[in-house]
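A single protein chain has been omitted from the complex, and every remaining protein chain is retained in its original position.
Then we have chain A:
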Amino acid sequence: MNSKSGYNRLFDPMAETGQALDFSQHGLGQKTVGNPFSVKAKMSVRNLNVYYDDKQAIHDVSLDINRNEVMAMIGPSGCGKSTFLRCLNRMNDTIENCNVNGEVTLDEQDIYHKKQDVVPLRARVGIVFQKPNPFPKSIYENVAYGPKVHGLVSRRAQLDEIVEDSLRKASLWDEVKDRLFSPGTGLSGGQQQRLCIARTIAVSPEVILMDEPCSALDPIATARIEELMAELSQNFTIAIVTHSMQQAARVSSRTAYFHMGRLIEVNDTRRVFTNPEHELTEAYITGRFG
């Protein structure tokens, strides 16, 4: 299928519904539309390519993430948005056959430089995963883990303070203050995820990456996490991958749309959801595929 017929079908009101649209060749190889770049970037990515063995998962992506903004990344399954997110604190290093090239900077420092140590990097760029993964330790120990590992505190009182502060910021303190020493795995799914956020906050990162943090949670727990993100964005830079377009619309200030490993469009969230520039973005947000 050539790109013209795909285009025609997309905007043809008579196009049969129910038949999958093939965008595999459509709009690829073009430059990202919208405003991927900015002058006050916290993190910037230039010409990033990621390969799993021979298979290329990310094609030539360039993007800036601003200080104290919430950047949402959306796109159909397998479009590379999680891979991209994991590149931002080098979590992909743990995957055996994953190859990254391109440039990623944090405050203008290349994080893929061969002298860069991943330990301080991950303390500055924290990550919250899709499935809550509290350690099989007490709630207190879960939050205290990061500060202990990084030697941030020397006295117990300081540690207590950090734990309480982090749990408060993750709006979990009131629910767990009476059972700090019971296992973190005994909490509900939503509480566990907030515990994981508290654990990340405890090492006072500058950027927090969230990889579909609400996909395993019910709507009420999701609403609480979303409120929390709004509060956190005052102090942290947040990049969130999400499957839920409503969530992206609610929490983020800018939205990036990924498709087949390529960054198609980056714009203000309101613009993306009301007047997308690229027809692929429009097709995705109007639910024509996903």
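Going forward, a contact is a pair of C-beta atoms (placed from the backbone, for glycine too) under 8 Å apart; a residue touches a chain by one contact, two chains touch by 3 or more; residues count from 1.
Here is the rule we go by: contacts and distances are computed from a predicted model.
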Should one name the undisplayed chain from "ATP synthase subunit c", "Bifunctional protein PyrR", "Phosphate transport system permease protein" or "Isoquinoline 1-oxidoreductase alpha subunit" using UniProt, the answer is "Phosphate transport system permease protein"
From A:Arg46, A:Arg67 or A:Lys131, residue that would touch the chain that is not displayed: A:Lys131
Which of A:Val100, A:Leu159, A:Val203 or A:Val266 touches the missing chain? It is A:Val203
Among A:Met91, A:Ile111, A:Leu232 or A:Met245, which residue is in touch with the absent chain? A:Met91
For chain A, which residues reach the chain that was dropped from this view? 89, 91, 94, 96, 118-123, 126-127, 129, 131, 133-137, 145-146, 149-150, 183, 185, 196, 199-200, 203
